[in-house]
Each structure stands twice: as C-alpha cells, then as structure tokens.
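Note that one protein chain is taken out, while the other chains of the complex remain in position.
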Amino acid sequence: MSTLQNISTRIRRKWAPGHTIVLIVILAVAAGFLPFVKMGLVVNGVFLASIIALGAIGLTLIYGILDFANVAHGDYMTMGAYVALFIVAGVIAAIGAESQGLGPFTFGYPLLIAIPLTAAIVALGAIALDAVIYRRLRNWRVNTAVVSMASLGVAIALRGLVQIIWSSDTQNYPRESRQVFHLPMDVRIPPDNIFIALVAVILAVAVYLLLTRTKMGKAMRATADNPDLALVSGIETARVIRWTWVIGAVLAAVAGILLAVFQAHLVPIMGWKFLIPLFAAVVLGGIGNPYGALAGAFIIGVTSEVSTQWINPSYKPAVAFAIMIAMLLVRPRGLFGGQG
Amino acid sequence: MDIISYAAGFAIMAGIYAVFSLGLNIHWGATGLFNIGIAGFFALGAYTAALLTTQPPDPMLFEDFTFGGNWSEIGFLDLGIDLWFFLGIAAAAIACGIIALAIGYVTLRLRDDYLAIATLGIAETVRLFFLNEKWVANGSKGLYRIPKFLGDLVSPENYDYIYLGVVLAVLVALFIAVELALKSPWGRVLRAIREDEVAAEASGKNVFNFKLQAFILGAVIMGIGGALFAHNVRFLAPITFDPLLATFVIWAMLMVGGSGNNRGAILGAFAVWGIWTGTQFLPGIFEDPNFRFFMIGALIVTVILIRPGGILGEERRMAQTVKD
Partner (left out) sequence: MTNSPPLLQVCDVVKDFGGVRAVDHCSVEIETGGITGLIGPNGAGKTTLFNLVSGAIAPTSGRILFQGRRIEGMMMHETFKLGLVRTFQIPREMKRMTVLENLMLVPAPQVGERVWASWMMPWRVAREEASIERQALEVLELVNLAHLTNEYAGNLSGGQKKLLELARTLMAEPKMVLLDEPAAGVNRTLLQSLAATILQASVDRDITFVIIEHDIRLVMNLCDPIIVMANGTVISHGTPTQVQQDPQVLEAYLGGAVSDSS
C-alpha cells in the first residue's frame, strides 16, 4: 500500500511538468479530430491558450510567492498593450521611421522593437508599485485579502491612467496586411496567430529554463511551493520577490500585446475581462504551480473556444468560470496540487 | 428650486450606494470577505425587481422590447398601495441570497481569495446572461418603462422627494438591522473570523457556516440596493453595471468612510458620491471622467496605506458595567 503510494507520487513528481502538458496538448488537438468538434476552433483555442498561459504563469508565481491574488494582473496586460501602441504608433512614427509590413503579418517590424521595450517598461512599473505599495503591506504583515484589495485599487488606477492617456475608445495597432493561411480540415490561420504562438513558446521555454536551471529560479519555485520553509532555508526573499515581479510583469506585458494582436483591437477593459480565464487557469493548475498554469491555460483556452460551437461565443468567460467552479468542487487544490 | 431637486436626486443615489456600502461592510468590514463582483448582485437585484414590476409590452403599440416577466398582471397593481414594489424588492433580495449561497458554498471553505475570483466570475456571468438572453430583459437595448413607486399616484415633479423618503426609510431600517447584528454575538463571531480564522475555529465556531451567513446577508442587502436603483433610474441595460460604478466606487466608499463601521459605510457613500458628482463641475482635469476613474483607484490605495480604518474606523466595544 505505502510502496504503491510511494511509486505513484514519485511518478507524479517526475512526470508532472513536461509530460502532462504534452499529454494535454495532444488530447486537445486529438479532440479536434472528433467528428463533432471543428478543428478550426481547437486550433484557435490553442492560440488563445498560449496568451492565457503567459498571463497565468506570471499570476500563479505572484500568487504562490507573494501570497496574494494580484487582481491588477489583467491591467498590467492592458498597460503592456497600450505602451506598445504608444511605441508603435507614436514613437516610431515620430522618429520618421517608415513602417513596413513584415512578411505576412498585419503588423510591421516596429512591433518587434516594441515588445522588449514594453516588457522592460512594465517590469519597471511593477517594481515601482511594489516598492511604493506592496512592500509596505508586507512589512506590516497585513491580511492577504488587504493586499489583494490594494491590488484592486492599483487595477482601477491603472485602467484610469490608460483611459486618461489613450481615451476609452477602441483602438488598434497599425495594420499592414491581411492574409490567411489555409490548412486542411477547413482550418484557416491568420499569420499573426503563428507569431503569437511562436512568441509564447519562446517565452514559456525561457521561463522554464529560468525556473529549472538558475539558482534564482529554484529559489522561486521553492518559495512558491512552501514559503515558510524557503524563509527558513535562507533564501533571499527580497530578491526572489523582485524577480517574481519582473517575470510576472514581462509575461503580462507581452501577453497584453499578443492579446491585442489576437483580437485585433485594444480597449482599456481588455485586461480586467481577461482576469477570469487567467484565474481559471491558475486555479486549475494549482496555485503557485507554473506548469499547472500552463496546462490549465490549454484546458481553458481550448474548451472555451470549442464551446462556441454550441454556445454563444460571448459566453466564453462564463465557460472558463464554470470550468473553474467545477474544478473547485472536485479538486480544490487544482490538477497538480498547490497551496490549498 | 433646481438646487433642491438636484440635491434630492443626489441623495437618492447616495442613499442607494449607502445600502450597497452597508452590504459590503458585512462582507469586508466585519468578516473580511473579498467580494469584487458587487456588480453581479447589483445587476441581479435590479433586473429581478424590474422584471417583476414592469408591465409587459403592449402589442398594439409595437413596442420594441420583450421580456419574460408579466407577473404584475396578476392584479395587485391597483390596490392603491404598491405591493408589487415591495414584492420586487423582496424577490431581488432572495435572488441575490440564493446566488450568494451557491458561490459561498463552493468557495468559502477554500482560502480567502477564491471568493474574490468567484465573485468576479459571477458578475461577468450575470452581465453576459442579461446581455445575450434577449428574451429575458431585451439584451443590450435594455429594459425601460420600469414603473415608479406608487405608479402614477404621485405627480412627476414630486416623485424624487417621495422616492427619497422610500430610500432613506429602507436605508435607516437596514442600518439599524445591520448595526444590531454586527454588535451582537453573531457580529462578534464574524469579527473573530476576520481577525483569525483558525483561532475562531479553535474557539468552537463553525467558520464556514458563519462566513456563508455573512456572505448571504451582505448579498441580500446588495439585492435590495439593486431593486431601489431599478426604480430610480427606471432604465436598465447591461452597460449600466459597469464594474466602475457598480463595484469599484462602492469599494472606495466603504474604505474611505471606515471599513468595519456602519456609520462610516454610509458617510463614505455620501462623501465619495459627492466627490464623484461634484468634481465634474470643476474645470480642468476633473472634467475628464477618466481622471475620476483613476482617482477612485488611487483613493483605495491611499486609504489602505495611510489610514486603513478610513474616516471613522471601527469602534472599540467596551465592557458594559455589570451590576451584581
């Protein structure tokens, strides 16, 4: 009995990260071959999932390490999308550089410049907010809900700021072309989505390497796994927290840009609305577990996209929410366990 | 005259917001429950009351709205006293109570912030429901001709004053009820849970059960607030329940007024609503509604950092002198 348990936990520990995710991706794509599921929706879901994943990995790390639900995470995404808009449509145009279409994509090379710049700006902003707000609350050892409350204030203020600077109207990145790739099984993919998936994969791999190969990454995982133990074992908390914000903000900023490209427009509320799938993915994967968040993102992305075959597409957030509630009923600690 | 009627309109809205602030004070101030989906209860309460009281469309007039409710035809409407108005409020309260029971049952056993995520989800789900299910409440075009309290018995120019009386009466009644409840041993258990769940559990309190009760009571009060709102603006559309004016502002009200203090909750509602509506007359940057949006967020953060208790803060309960 106990040996059996031992073996099963060992298998779970060894297999959980990589293999389960691969399994879930395979299952998701396989679902597309079912006669009653449109392959196009599954493929679209995978693209959506890659954006959710970027946001959710950051959110779950912040959740696990700083121990509060960062309600402002969606608005960090919004910030990212708009800062990139400012760079693409404002700065680069002002310099006089001519925007050219980039291969088959709807955007030009300015966006490629904008992505790292935006990520850096949003990361700096996140660190500044931590210094002004969250660090004090940590020192006062307030209740985690109060910290979440503060992040709600930050979320509102950020959106207000976005609306002051860029107005609350719908906007979009300068569009250079409009093409679609045709694949078998009646799948049509806008080239932009390939770009989205590519960026997401590069970032996910980078985060994976960071978490597994660097000392800082290991310290972060240890803290997310068991904050008290990490504190005891002499991990430098301040540095871990700073890096958590950097990673979370970079991923959020890029996710925001990709979301704006994916839905082909920007609105100030886009990030707040995106919180539901983000949190659903985090809860599904288990709080503090980045691999879980990745897997959760795939489940949420593909399911909510495929659900549009039967349900009004605008119910997508409700579908994500329903999956999350079902998960909480069955396995409150998420698929792969996490802080309960 | 104009100023007085403006003041009446202002006081009605502030009074309605005060009802929400009281409900949120039970959630957050007393129990520490983090509800960021007030808009969901707001909308559910408002729509429930509206659907129960609004007359069905007259096919002869080719009115371009449809909805599922024609309950008011049953016949109470002509009784002179507007019974349906009160039934609508009660139904709104019950509807919100049931939803709160469902969400609370799933999430209140888990760590604190799951409730926040779930309320966020339910707010969006309620909004999407009323947006997409056009047969219920006319979708995005909205539900209008929601009747006044007492129907046409009151002349239009006096309606605001009558309705202000109704709102204030409800507010006072709720204030007394909530004040009594929070000062009673029941409220003491809630505060104990807010301070330390584990210790409350070790003191023999069924923490889950009390949290559920608090969540439901707060939601019921929010439902009443929603119903009062419906009969004031008399037009509802999903866009009415934008998180800014249906969730965020209420949070700012409670935090500014004094979380944990019912008087503070009401004071905060009037103060923040005063700032919100007052600043639009100021020149310059205040004219920009987006700046006020930013201000609401900054206000919440500032209160948390500088004066966590808000203006009034929680009262300390002293020993009553016991005579032997």
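Some notes on this structure:
A and B are the chain letters, set down in written order, and residue numbers restart from 1 in every chain.
Here is the rule we go by: a residue touches a chain if its C-beta (ideal position, glycine included) is under 8 Å from a C-beta of that chain, and two chains touch if they have at least 3 such contacts.
Small disclaimer: the values here were computed from a predicted structure and weren't measured.
Taking every chain of the complex into account, the absent chain touches B. Set against the missing chain, the residues B:138, B:213 or B:290 yield one that touches it, B:213. Across the entire complex, the residue among B:195, B:242 or B:287 in touch with the chain not shown is B:195. The residue touching the chain not shown here, chosen from B:33, B:46 or B:181, is B:181.
Touch with the hidden chain on the side of chain B covers residues 177, 180-181, 183-186, 188-189, 191-192, 195-196, 198-207, 213, 217, 314, 316-320, 322.
The working rule: only the chains that are shown with their structure count from here on.
Each chain gets one centre point, the mean of its Cα atoms, and the points for chain A and chain B are 32 Å apart.
Note for the complex: chain B touches chain A at residues 28, 32, 34, 36, 106-107, 109-114, 116-118, 120-122, 124-125, 128-129, 131-132, 243-244, 248, 251, 255, 288, 290-301, 304-305, 308. Per the touch definition, chain A reaches chain B in the complex via residues 68-69, 71, 133, 136-137, 142-146, 148-150, 152-161, 163-164, 167-168, 272-273, 275-276, 279-280, 283, 312, 314-315, 317-318, 320-321, 324-325, 328-329, 332, 339-340.
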